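Here the complex is missing one protein chain, while the rest keep their positions.
Note that the chains are named A and B in the order they appear, and that numbering of residues resets to 1 at the start of each chain.
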Amino acid sequence: MNFENQGVIKRLADQYGSENLTVVLGNSEANGVEVFAETVTEGDPSYAGPLAGVALKIPVYHVLEQEVMNEVPENLRDEKLQLSSLVIDIEPMHQLLQTARDKI
Amino acid sequence: MSENKEGIKPVRVGIEGVFYSLTHVPDLVRYGSKPLRELRANPVLREQLTKHLRDFAAATAYAPHQVYIGNIAPDKLGELPKPWFVKLIEGANPQGRFGALVNQDQFYASMAGADQFDLVTLEEKWFHERGARYPLGQRQPRLGSAPEVRNLCDKGALPLYSGERLAGAFQAGHEEDANLVADILLENIAAKVTAAHSLRALLDNLSVNAEEIDFVISCSEEAVGDRYNRGGGNLAKAIAENVGCVNASGCDTKAFCAGPMYAMVHGASLIQSGVAKKVAVVAGGSLAKLGMKFESHLKTNMPVLEDVLGSFAVILAPAKPDQVCMRLDSAAFHPVRGGSSPQAMAEYLAEKPLAKLGMKLTDVDRYGVELHNPEITVPSGSGDVPRTNYLTLAALAVMRGQIQKNQMEDFVRRRGMVGYAPTQGHIPSAIVYLGHALDALRSGAIRNALLMAKGSLFLGRMTQLSDGCSFLVDRNEV
Partner (left out) sequence: MQKGKKIIAIGERDGVPGPIIAECLEGAGYEVVFQVTECFV
């Protein structure tokens, strides 16, 4: 994850407390999801950014996961997320993210 | 010829030709934005980086590069054994059907030849052994002895290496102006000379005299200016001068990675309106993007694949019978109201302009999207950009009932292609496909191609919006 964004997340965790935050991702591929999820839970896996060695343990979702989609109003879902749900294969991402959330 | 809706009168501008240069600069990777920062923070990376640089022969024989310069068709790339950086192409030629690989020696020499402000000093022995054989234009290079060059570097000039050898130094253009430091001027002159190389080669290929060009548009990504005019621009005119287009003026078109597509629309509009008769649209390479993902390449024990500057030149003129043309009546943009969704982008850049021409998404034989080489992007978790773009178009076709969901992969295979361009920003963004599109259109293998590019305007922090530009290419009536 971009170092600038890692820094912002770290500051927000300091400001609000990790327990009051949730990260929602929009990655197009599972590989990216895996790296981003680890970054906001266990720390930057590349050990290079502001979240290197910093385990924020923030619960992380992908916007296309059922848990999130179920809460988005139908008209917004159809208009803004329908196409992405055809493009992005959410199943492997869901597995990765559920594992990350269970570890918290 | 595309089938035309009743009542539609096509507006066509002729594409005379295109040329793509790929300038291999392994010893400048260290000055790419990401390597520059990372090597400063962690000097131990310098040695690792050096160990993972490849030579000119390896860059030439790299399959995606052979596709880029026109020696291998994009369809073929998907069939070639991987990893491409291991399974090099035997007998690969640095000259291509519509492109060429340029080596670092020639690039250093051409920088010295293009430099009018004593920025570049080449070490005299290196120059006579390695640089003098290349054409420099009218300007004599500034030469210095090895101690003189080392002294310049000690005083803050950027060292220009050729392997272990110190080949030259690149100085700042001003003592105080932050916009004229050596890093920035190096980026800018790299864009200038790589664009000039492409234009010169294209003029040669087409047997067109430089004097015939009456307008040059540059869509390079650099900001050329000083502290009062940070992005003043008009690199186009500097390129025109360098190439000898003495009857041309020019200007820059800037729109992040969608720049080339806009530049083509602008250039074609100048032709169509009669304001110009022969327009060159050019872009130089992006030095800042060298080694962008180098860390992931080191981690996976790959060579640093982002060691090349990509540039191109196109010449536009009034349409001739049977010629491959831009359909100016298909030019499409993404309006402010479009917002940020990928669906809106695909609607504005593909669905709507096609509908205007009486076409469906399935009436396009080939889409040229953002064709970044997945071998570069996948190891860093950035994904397969072309594939995601093609799936987006396929998904829209599903939503419109033009194909079934189980036909999406087929849509991607038939109308898409594997990415082959280096991660040079504006270069992979659709325009890179024009060369192969011209071939396929001339042979009749396809009737049309839709080129569509996107620009990430939000990176400049002036808007959250994305942007895009597209147009169709097809053949003129006989």
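The rule is short, and it goes like this: a residue touches a chain if its C-beta (ideal position, glycine included) is under 8 Å from a C-beta of that chain, and two chains touch if they have at least 3 such contacts.
Remember, predicted model here, so these are calculated numbers, not experimental data.
The chain not shown here touches chain B at positions 339-342, 370, 372, 377, 380-383, 385, 388-389, 392, 423, 425, 428, 454, 456, 458-459, 464, 466.
Counting the whole complex, the residues of chain A in touch with the unshown chain are 1-2, 5, 8-9, 12, 16, 20-29, 32, 36, 40, 58-59, 61, 63-64, 67-68, 71-73, 76-77, 80-81, 84, 88.
One rule holds in what follows: only the chains that are shown with their structure count from here on.
The geometric centre of chain A is 33 Å away from that of chain B, both derived from CA atoms. On chain B, the positions that touch chain A within their shared complex are 38, 295, 341-343, 346, 378, 381-384, 388, 391-392, 394-396, 398-399, 405, 408. Across the complex, chain A meets chain B through its residues 27-29, 31-32, 34-35, 46, 48, 79-80, 82-84, 86-87.
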